[in-house]
Each structure stands twice: as structure tokens, then as C-alpha cells.
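The complex appears here minus one protein chain, its other protein chains still in place.
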Amino acid sequence: MYYREAGDFKTSYRADQQNFPIRFDRIHFWVMMVLAFGVVPFFINDYWANAVFVPFLIFAIATLGLNLLTGYCGQVSLGSAGFMAVGAYACYKLMTSFPDLNFFVVVLLSGGITAMVGTAFGLPSLRIKGFYLAVATLAAQFFLVWLFNKVPWFYNNSASGQISVPRREMLGIPITGPETAASTKYLICLIIVFVLGFVARNLTRGRIGRSWMAIRDMDFAAEIIGVDPLRAKLSAFAISSFYIGIAGALFFSVYLGAVEVGEAFGINNSFLILFMVIIGGLGSIYGSFAGAAFLILMPVLLKNVLVSGLGWPSDLAAHLEFMIMGALIIIFLIVEPHGLARLWAVTKQKLRLWPFPY
Amino acid sequence: MSPDFLYAIEVLLNGLMAGVMYSLVALGFVLIFKASGVFNYAQGVMALFAALTLVGIMNGQVPFSHLINAVFGTHLHDFGWQVPALAAIALTAVVMVFFAILVEKLILKYLIGQEPIILFMATIGLAYFMEGFGDLMWGADIKALDVGLPKGGSLWIEENTVWLAAEGERFFGFFIDKLDISATIVAIILVVALTLFSQYTATGRALRAVADDHQAAMSVGISLRAIWVITWSIAGFVALVAGIMWGSKSGVQFSLAFIVLKALPVLMLGGFTSIPGAIVGGLIIGMGEKLFEFFIGPLIGGATENWFAYVLALIFLVFRPQGLFGERIIERV
Amino acid sequence: MSSYVTPDGRTIGDVLLEVKNITLRFGGVEAIKDISFDVREGEIRAIIGPNGAGKSSMLNVINGFYHPQEGEIWFHGKKRRAMKPSQIARQGIARTFQNIALFKGMNTLDNIMTGCFTHMHTSLIEQAIWWGRAEREEYRYREKVEHIIDFLEIQAIRKTPVGALPYGLQKRVELARALAAEPKLLLLDEPMAGMNVEEKEDMCRFVLDVNAEFGTTIVLIEHDMGVVMDISDRVVVLDYGRKIGDGVPDEVRSNQEVIDAYLGVPHD
Partner (left out) sequence: MTATSPVQAVTDFGDLVSLPKLLARNVRSYGNKIAYREKEYGIWQEWTWAQAAKVIEELASGLMALGVQPGDHVAVVGRNRPALYWSLLAAGHIGAIPVPLYQDAVAEEMEYVLEHCGAKVVIAEDQEQVDKVVEVSERIHHLESVVYYDPRGLRGYDGERFLSFDELRRRGRGALADNTPKMQTIVDQSNFDDVCVMLYTSGTTGKPKGVVLSNRNIITTSANSAIFDHLTHKESTLAYLPMAWVGDFIFSVGQAMWCGFEINCPESAATMQTDMREIGPSYFFAPPRFFETLLTSVMIRMEDAGRLKRGMFHAFMKHARKVGPALLDGKPVSGWNRFVYKLGDILVYGPLKDALGLSRVRVGYTAGEAIGPEIFAFYRSLGINLKQLYGQTEASVFITQQPDGEVSDETVGVVSPGVELKIDERGEVFYRSPGAFEEYYKNADSTRDTKDPEGWVATGDAGFIDEKTGHLRILDRAKDVGKLSNGALFAPKYVENKLKFYPNILEAVVIGAERDMCTVMINIDLYALGNWAERNNIAYASYQELAGHERVYAMIKKHVEEVNESLAGDDMLSGCQIHRFLVLHKELDADDGELTRTRKVRRRVIEEKFHDLVTALYDGSKQVSTETEVTYEDGRKGSIKATLKIEDTKTLATQSAGAKGAAA
């Protein structure tokens, strides 16, 4: 009902194919960006940064990454947390080996290294399809976690087996390490999310994105229009791992600061990211953000209500959280298998057609 | 024979026993996948839930006591009675049937015709729910499960195998857990029973018909939904058996849910639709991972059991994408 | 033979595709037995035959889904080595499928845009930043695709998800996607199957127009003799994997073996 589209016509393909072709959406988006960049940093505190914003942003990157692979290219992966671990350890090794390297370059390189590892693990996708592939990606999950646990080189032989992030500064402001301000953490993640979101959108609306979707929707038809399944799938694995690697690097260096691989990058996180993709919506950039936000916010909310509000023991709350999470996923899949993104799309369509039903 | 070789054989035998356990879980998977095309991630949690319920019933625990205590400030714990193992198993089986009905009524019914990945996700959701539900109902502490199965190494085997090694060698006979032996026996009985059921009962034939072709089965009047309840119930029994075995061995606890992760490579190896595949795959993986850990593990830091099965299955699949016994995938254009 | 001009003003050129002694077996079954024929540049060549005659298998051989055990394929005067379908697509062979094979998750426009895949070249990095070349390339091909949309008169469904389209339109979108590849050789697998009379007429017109306007060489499989005879220049007739006739429609129509095959095998 808020949509007013009469007179919003397009005279060029650039205008027709822009990210938000409807004027109202465009305004809406930029208002959000102004809020995110210009307002939130001034009000954010440690609690909000650590409980909500930073994990949301980091998981949004990972979800974007997995969505590119699963939602756009149709290759299910259950090894996301393993790839996050690659990003985290690459970040750690780079930071400790090259202390003068710019942090953003480190993050980028971590993504690159993860992309290579991801591509290697993506190789079987050429032969294996569907569930077989999904299960096969678990090999990456278990093998990588085991590797980082067992090879001391990765954690620089530290006694605890943990890795902790060294302190780094940029323009005199601490950006990693315990002294980092909440707003700094938030802004680092926000900038990277913004850039990666933009890139994801660009990749999915162009030739490469279409080749992924073609493979996803009907692989033999994709082949006859010249899409090489090898290149399409491997590029999806590479890009997806790049995103997830960056998420892992940030998860370690900005969010947690110190990491023990089995805990931080266990299979539950793989599932969590997959849930974010599914609840957000397969094959949707917007959905990746919505899914991440939903699954980050929900436990925080539940904890606040049950533990702080009703005073229940936290283990009970955790069990209830499991139940609610599981139930929500099932309900979501029944009500809208295509996630929040579809829900939003339907709502938007309804508003555009308002007051008509169709 | 040299003791090293004998130790290897012992490892192999133990692997074989462990493989039987994997097979048990994989079996539940295959049953459901064949009948409803659902890749049931919750199979492991079903085993946990079954074991939790069994322990709870045997110990006369008050369901949801923690929750009730938290909400009403009471101090409930148990009813103060004990239920005999067999009766408790029967009761648990009833619970599992009830569970199967609920799954069909509340979930599957609404998801007919959805893509497989969606159904798969739903079972992950189900797994989360059941895990939380089971813990909430019975508490999350580690519980011992004793349904009267013999435990500990079998002395008889130990004593009767000492002679295999030459005099003076440091070999004390094969160490094989009695529990593993009973598990193997139970597994064999279960497989035979399932085979007989599917071959010689009307329900079993209907199950097979559905597995072959949903449409055709429906067109001859087989109720798909009834079939689903039955398969989920059977899968529930299988989960109960697996839960009893694993629970007796290492206690009933959260990690029981992760036996599903052991079953997955078994499935990859054996194929999602093959019962013999599940058994053979389980045995191969059980033996393989124990042998690998025995021979290669010490060289690379150990704890290879976490991933060996997957890597093995992965390598295997690259050469034979449909698994050991899976049907060849023919792509029609 | 050199090129000649048809009565309706189209130029038929030299041999574009030659299939020589192709035999294709599945296990012990011979789907295609020692078949040879050629396709000349600019013509509409039909392959007809009853069900199970090996027509679709023949197309699958030409575009590389199946690799025949015996025989050769010559394209543009060169013998073709064994290739993947995607490589063959790059050589300029496009096709449609009997059972529509559209990308259900995309709208009409994107489906057709995928057809331009082999012509688009910007790198991943350029696409990622969507600046300059990548953007220009996208819009250039969008314009080309829009001409095809105009040509096939599907403007009104440009942004409709293809899954929501009626059958006849889906077929048209699939044809559009094949055209977007600017193929030298277009393979159409029963383009009129399952259509009503009006849709069939439309499709015939589009096939003829594609041939006339773009000069695209077309190999077309059809079940229904009548349609084929009207629109094709030459016809190959298959029956049980053998070739039983080859020539202009009138020749084929009067071929006794063809008549027997059609009378003997009831077709719908």
C-alpha cells in the first residue's frame, strides 16, 4: 500500500536492472545504510556489539557465502564451519607471520586461502550430487577441525592449543585485541559486509550467477547452452569459501579474540549457517541477512526472556532454545519453504498490488 | 603368529563390532529413505531420545521435573519406583510409535511433494527439537543404562585365544566386549526379522511397493501416510535398539545424537536405499577406521576416527557415485 | 553441390553438418544403426519417425550427450573429436528439449540471458565490481535478448517466473533461449509436441521466421508428419534406429517403406 509506482518508468537497461528498481525500495535501502553507518556506531555498546551486531554481521557473511553455493548453485554443503576455521587459522598465521600486513589485506588473504581449500573440497561435486555431496562435505568439516587440532604449526605450538589474536592498530585506533572498542568492531564488520553484499549481488545478477542458477535448476540444459559444470561448480565453491573464510577470520580476530577450534568451529555452527540460509531463503541476498539476523536475535531474545526475565536456570533455557529453534525451522519449512525472503517478496508483492488481491 | 598381527586382528574384530553399531543406525536411515524419500537426520537423536526415555521410565523419573521445578519452585525428581527393563523397553517402543504418528501428522503431511533438501532440513529441525525436548523431559545429565546385557571383556574368548601367539610373546588373547557381541547378535536378529517382515507380511510388501514407486503404490490403494507411520515406527524401534546398545556401552548422553554422524559415511558407502549396503558399509567403515587408527593414527597425531570414515567414503564415491549397492543413476535427457 | 536459392528466396548453402555411419548402443540395444545424413547451411531439415525410432538419440549424439560407438560427425567440414556438450555449444549448436528444460528458478528474461553465456566474456573480478566492461556487456546482451523477445512476441511475460507460464509459452521461451546463443545449427526436439492447433501454427511460423530472418540452419524432430512436410526442405525418416528414407518431402511421402512404417506403427 506504500508503493506508488505510476510514473516510475525506465529508459535504460541500467535503470531497469539496478538493485532496487522501485523508487520506494531505493529510498528505504539508503535510509537503512545511513542509519547503519551514521547512527548506530554512536550508540553501540559492548553488549549490543558482542551479543547482536558483530555476530550478526559475521554470520551474514558466512550465510551469504553458503547461499551462493547452496542457494544459487544448488550444491549443499555441511562443512561451513570447517571453512570458517580455515579462514580463522589463515588469519592467525598471517597476522603472526607478517605483523606489518594491513589487517584488511590479511582478512582478504584469509578468504583467498579458504577459497583454495574450498575449491579442493569442491572437486568431488563433479561426480557426487545431492545428499551424497552434502554428506561428503562433512569430510571437510571433520578433517579440517582435526587438522587444526592436531598440527601444532597451525597454533604456533601454543600450550593451550588455542589461538589468540594479536593486537593491531590502524590510524592509532586498536582494531583487534581486547582493547578494541565496540563501535570499531562493528564498523570493521559493517564495511566488509557492505562490500561483500554488493559483490554477491553483482555476481548473482550477471553471467556467472546465471550459470550457477542454470546448473542448480537443470544441469544438462545448462550444459547445452555452454556452461561447463566443472567451472561453474568450482567457481561457486571458491567464491562461497572466500566469503566463509572471511567470516571465519573476522569471527576469530574481531569477535572472539581467542579460539579453540573444536568449540568455535564445530559442526553445530555448520548447521547454524545452513539454517540461516534456509530460514532466510535459498537464492536470496536479502534472505541471507534476514536469516542471520533471525537466528542471532532469537536466542538473545529467548535468553533475555527466560533467564533474565523469568529467572530460569540457563541449561533449561538452552534446552528450550533447542526446541524452539527446531520447531521454528519445521514451521518455517511448512509455512514457507523458501524462507523469510519469499515471505518478504510476497508481502511486497501484496503491498504493490494493494488493494487488489492479485 | 606374531603378536602385532594378532593385535591387528583384534583391532579388526573390534572394528567389526563397532561397524555393527554403525550399521544399526544406518539401517534406520535406509528404511525411512526408501519408504518416504526423507533423509532423516534425526535418526541419531531418535536413538538418544529412545535411550533417554528408556532410562527415564526404568528409573521412574518424573517427566519435565526440571521445568516444573523451575516454574513452580517444587523439588520433584522421581516417583520412587523402578520399572523392569523389558516392560520399560515395551513402553518406550509405544512412545516411539506415538512419536512416529506425531511426525506424520505434524510434519510430513504438510511437506509432501517438497524438494528433498527441504525435507532434510525439516529433519534437522526435528533433531534439534527432539534433543531439546528429550533433555527438557529427562534432564541433560549423563545416565547409566543397564538393561541387563552382559558387560566387560569376554574372558572366555580371551582365554581361548591366548594359544594363537607363540609362547613367551606378550599376547593375552583377544579382548572383545560382551556388549559388542550381544549387539552383533541383536543386529543380526533385527536384520533377519526385518527381512522376514518385508518378505512375508502384507504390510512388508506394501512397504516395498512404496519404496519402488510412490505413484504406482498409491494407485493400487496403498495409503502412503499409513506406510510412513509404519516406517517411522520401525525406524523408531531400530533407534531404540541402537540407543540401548550405545547407551549401555557409553552411557546415555548428548553425544549419543552424534552417532548419526557415524552413520552418514556408512550410507554414502552403502547407498541410501540398500539394507545390505548399510550393513556391509557399516562393517567396512568400522574395520577401516580402527585399522587406520591402529596403523596410521600414531604417525599423524591420532583421533583419526573423527574423519577417516568420511574421507574414505568421499574417495570411494568419486569413483562410484552411487555407492556400493546403490542403483546406477541413469540420466535421461 | 554449391548453394542454391529456394523459391521463397532463402539461400541454401554447403553442407554444414554431416553424420557418417553413426551407431549408438545402450548395453546390448542398438538405438541407432549405421545412420548417415547431411544438413546443409540454411535449410530446415526434419527427422521424423515413430516413437522409439531413435530421433532423440540422434539429437543427443549431435549435441554431445551421447557418444556413439561407431561413426563420425563432421561439422563445418572438419571431423569432430569427442567433446562435452558445453564445448559443442561453443561451436554454435543450440537445442531445445522435448520435455521443456527451462530454469525454473529464473524469470523469462534471465532464462533467455543464459543463452548468451558463451558470448559473454568478462571476468569474475569485473563482474564482482560491476563496473565498466561487465556492466556494458550485460546491457549489450540484454538488448540482443530483447530483440529476440520482440521477435517471439513474449514481451508481456518478460519478468514472469517461467514456472508460472503456460506450456506453449514455455516452449517459446525455450526457443528464445536457444536463439540467444546465436547458433549456426539449431536442434529442435519436437517443438510442437503437446500443443493445440493454434499454438502449433504460431510455432511453425516462428520456426520459419527464425530460418528466414537469421539464416539459422534447423534440424527438427517431429512426430507429426503433416507439420514437417509443410515446413521442412528435406526429411530423414528413421524407424527402429534405421534410416528408411531421406529426401524432399514429396519423395519421402511417396516412399513405400515410409508409408509402411507409419501405417504399421500407430502414432498419435
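Letters A, B and C mark the chains in the order given here, with residues in each chain numbered from 1 onward.
Following the convention adopted for this analysis, a contact is a pair of C-beta atoms (placed from the backbone, for glycine too) under 8 Å apart; a residue touches a chain by one contact, two chains touch by 3 or more.
The model shown is predicted, which means the values in this text are computed figures rather than measured ones.
Taking every chain of the complex into account, the omitted one touches A, C. Considering the full assembly, C:Gln155 is the residue among C:Asn51, C:Gln155, C:Asn196 or C:Ser254 that touches the omitted chain.
Touching residues on chain C toward the chain that is not drawn are 8-9, 109, 142-143, 146-147, 149-151, 153, 155-156, 158, 209, 212-213. Seen from chain A, the chain kept out of the figure touches residues 1, 3-13, 15-16, 353-358.
What we mean here is this: only the chains that are shown with their structure count from here on.
The most distant chain from chain B, with centres taken as the mean of CA atoms, is C.
Nearest to the overall CA centre, using the mean of each chain's CA atoms, is chain A. Taking each chain's centre as the average of its CA atoms, chain A and chain B sit 33 Å apart.
Centres computed as Cα averages put chain B at a distance of 51 Å from chain C. Here the CA centre of chain A is 42 Å from the CA centre of chain C. In chain B, 333 are the positions where the chain touches two or more neighbouring chains simultaneously. Shared interface positions of chain C, defined as residues touching 2 or more other chains, are 65, 97.
The part of chain B that touches chain A in the complex is made up of residues 39, 66-67, 70-71, 106-107, 110-111, 114-118, 120-122, 124-133, 135-136, 140, 261, 264-265, 267-268, 272, 300-304, 306-307, 310-311, 313-314, 317-318, 321, 323, 331, 333.
Touching chain B in their complex are the following residues of chain A: 76, 123-124, 127-132, 134-136, 138-139, 142-143, 145-146, 149-151, 220, 267, 271, 274-275, 278, 312-313, 315-316, 318-330, 333-334, 337. Here chain A touches chain C in the complex through residues 12-14, 17, 199, 202-203, 205-208, 210-211, 213-214, 216-218, 220-229, 235, 239, 283, going by the rule given at the top.
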